[in-house]
Structures are given as structure tokens and as C-alpha cells.
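Every protein chain of the complex appears in place save one, which is left out.
The block that comes next holds chain A.
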Amino acid sequence: MMSDIRHSLLRRDALSAAKEVLYHLDIYFSSQLQNAPVPMVEKGPIELLEEFVFQIPRDRGSHNKRLTAMQELQLLEILCNYFQDQTKEAVRQVIFSSLFSPQGNKADEQRMVLLGKLTSMAVAVCRVPVLECAASWLQRTPAVYCVRLAKALVGDYCGLVPGSIQTLKQIFNVSPRFCCQFITAVAALYDMSTEELIPPHDLLEMIVSWIFEDPRLILITFLNTPITANLPIGYLEVSPLMGLVRWCVIAPLAYRRKQKAAGGVPIVEDQNLYSKLHLSVLQGLMVLQTHLTEKSLYGRLALILFEQLVPLVEELGQLCEELNPLNAEQEMELALDRLAQALQVSMATGALLCTRDDLRTLCARLPHNNLMQLVVSGPVQPQPAHPTLTPAYYPHIHTPPLGYPTLPAHAALPAHTALPTHAALPTHAAIPPHTALPAHTALPGHAALPAHATLPAHPALPTHAALPTHPALPGHPVQTFMPGMTFPFRPMR
């Protein structure tokens, strides 16, 4: 079948062949999707796409048919329009995947170039379906490729034309999912290991403004993804949390180092942005706690892995040593404060599953810091009789940016005391081996997990994949921001 198509396409010029191959494959995958929920992506279609979209010659010997710049632009338009016009999400995703999933062959280079340009164009003309496909692609593709896409976009929007970042900034309102993945990729790209890998100011400012406006942004991918036991290595994380924590912790010292390299000229302009970002990350963690609790996942699913902290702490330690002779006490203090805060809040909200002893070991070699000391040794006061970390059930009738979210509590749901609560509690077996519950946390003992009543106690971890993946309506970004977050809502008469 594929060869029939190929033959019909060979006679055409490059652009109409590209259009035609999309047409044929659209029909092909649509019919496949009717028979099976997940279509098999075989070699055939991918080869067709490589030949007629990426212009990789099939026959050995014949050389590349390079498209002119004009033709390339037209090709991008064809692709953009295709994704815009195809209403079936599943078909879009299969085609996008067939086009741009790296195949480990020589076409990958061309693939990545074209993907970069397509995404950039989609941002410029606001093609939401393409952005949504790109968001999924960023989840399914090894991080090295994701970083390349991020780099391409940063190049286009933070380098070429001053002020063009505003166009990218707008995407927040139409495709938060893409934004979330983009942040994850950018955080992976700019890991602050060298001066060059400090995020550019414009980019940082944009990202901070996104997250500050709504800290829930960093959880979107997590909330829209089926929970898998362990993430495959070499892929982007399910949230940018760890990357952003890294930014905030390392930033004071990284900038100091950069300043030193620049000959002592102080670079302070971005520090307020990091402060904002740090706050937003902590707020995002508080939101996470609500979700974990609602889904009965509290204490069972870590978003920040202990293993990831080890290199961060090591790097911080090295930086401290490196910069110590430079009277960088203030920066060190700030970095350590932020690390301590991030550790404490991640632990308390269930994003990080470890004991305080683990933390003590982890941070043993860091310079002294009062807050860190406090976090590592834990609160002194005795465990309260009725531990209520965040006590009040607080229905969200308005959903502006969240301040300090709270957990549902039995106080507002009197029926709870009568429930056979033990049945629905997470069993020990379900908890990953090294994730002993944080020693201090006021994890509600037996009564403060209201979600049990409605959630059947599945032996397997529940998923929240059933959420719509394209939630945003233009103009109401905040309201419809995360449809997964439904709150008890009782309209007032």
C-alpha cells in the first residue's frame, strides 16, 4: 500500500507531494484508529514522510533535493494548516509523532530543523494544535532532542528580534501545556553549570511571569499524564520543579561567579526574579499537596527524587568552596536558605519522599545555615494530638492564582469520622521502598483524607489521565487553566 502511494507521489513536485503524503497518511491512520486505540507506527509511513516531507532521497546515490527558502516556508504552512484542520487529536498526534520522532537515522537532523521552524511558526501565528502536539512530543522524546527544540525557540524569540519574546509570552494564554513542557526543556538546557548556561534575562523574566501569575502551571504536565511507576531515564521530567529549584538555589552563586568572570561588575538585575520564582515554586508545591491528597497519592509519588538532589547539593557545596574566598557570604546564605526552604516544603507537601536523616546526610558537607539546621533536625514541638497540616476545607469558588492552598479537613466534612477510613489508606506495599514518610510531616493520621469516600481503593495507583488535554480557552486562561482541579462548588442563590 505504501508503495502505491509512493508511486503516485513520485510524479509530483515537492510541495504537492508533501501535501499528498499527509493526505494519504491521514486517511491511513484514521482508519487504523478506528480499529485499534493505539495505531502501530510502522516503518512504511515514516519512510514516506522522510522522503516527501524531509526530502531524504530513498535511492542510494540520488542526492538531496534541497528546498528553496520559499518552498520551505510553504511546506511549513502546509504542515501548520494540516494540524490546524485535522480535528481528531489522536490523528494529529500520530502524524506529528511519525513526522518528528527521532528515528536514529540521517533524517533526524532535518527533522529537528523542521520541527524547530514549525514550532516557532506555530508560536508566531498561534497555532494551538501544533503547540499541543509539540508539548506531547516533548514528553515522549529523549531530553537531548527536547533541549534542541528549546534552543531553537529561545534562539528565535530571545535572540533574533528584540521584543519578540512578547509573542512567546502570549502562548501562556492558549497552551499552558506547551509552556509547562517548554519550561522543563529550558530548565534542562540552562542548568547553570557554566556562565553560558545561565538563562537569558528575557527568557527568565517570561518564565517567572508565567509561573508567578499561576504557580499551577508547573504541574500541568504532571496532572495530565498517566502515572507510571518509574520515569524512563533520559527523558524530560514530568514537571520543571527540580530544574527550577536548581535555578533558584544555584542562581545567587552562579551570578556571583559570572560577576567574577566579568571582572567584578555586579549583575544583580535578575535576583528579584529568582526570588519571585522561588516563591512561586513553593506555592506550586503547596498546590501539589492538595492534588496528591485528593488523589490519595500523598506519600506515594515523588516529584522530586532524592537522587536528583545529590548532584545539586554537591554542586552547591563546590560553588560555596569556590566562592568562599570572595566574601560571598550573602549569596551563600541566600542559596542555602532557598535550598533549605525547597527541601522543607517539598518534604512537607509530599513532593520529596525521604527522612530528615537522609537530608542530614545529604547536606552534611554544606556550610552551616540556621534554617537548614532547623529543617534537618525538624520542628521541636511535640506532635499535635490532631495533626492538621493545613486544616481547613476551603472550597475554591474563585480560582485566581493560588496563595497558600490547604488540604481538605474533617472539620468541614463531619461525616468523615463515621467512615471506615482505614480501608482506603495507602498501603505500605504501594509506597516505593526508599520513601519512608517524612518523619515530621503532619500527614493526616486517619481522618483527614477526605477523598477516600469517593475514590475506590484500587490496588494499582490511580491515574488522572482522563482529564481533557486541551483545556485553555482564550480569554479565560485562569478559570479553565487546569480542568483537573475541580473543587466543590456550590453556587450561591
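One rule holds in what follows: a contact is a pair of C-beta atoms (placed from the backbone, for glycine too) under 8 Å apart; a residue touches a chain by one contact, two chains touch by 3 or more; residues count from 1.
Quick note on the criterion: contacts and distances are computed from a predicted model.
> Name the absent chain as its UniProt record does, using one of the following: "RNA-binding RNA processing protein", "Probable cytosolic iron-sulfur protein assembly protein 1", "Integrator complex subunit 10" or "Importin N-terminal domain-containing protein".
Spelling it out: the chain absent from the display is recorded in UniProt as "Integrator complex subunit 10".
> Could you tell me which of A:S136, A:Q259 or A:Q283 touches the chain that is not displayed?
Among A:S136, A:Q259 or A:Q283, only A:Q283 touches the chain that is not shown.
> Check each of A:Q32, A:Q341 or A:T355 against the chain that is not shown and name the one that touches it.
Checking each option in A:Q32, A:Q341 or A:T355, the one touching the absent chain turns out to be A:Q341.
> Could you tell which one of A:P57, A:G155, A:P311 or A:P379 touches the chain left off the display?
Checking the options A:P57, A:G155, A:P311 or A:P379, the one contacting the hidden chain is A:P379.
> Provide the residue numbers of chain A that touch the chain removed from this figure.
Touching the chain left out of view, chain A contributes residues 272, 275-276, 278-279, 282-283, 286, 337-338, 340-341, 344-345, 347-349, 370-371, 374-375, 378-381, 384, 387-392, 394-398, 400-404, 406, 411, 440, 442, 490, 492-493.
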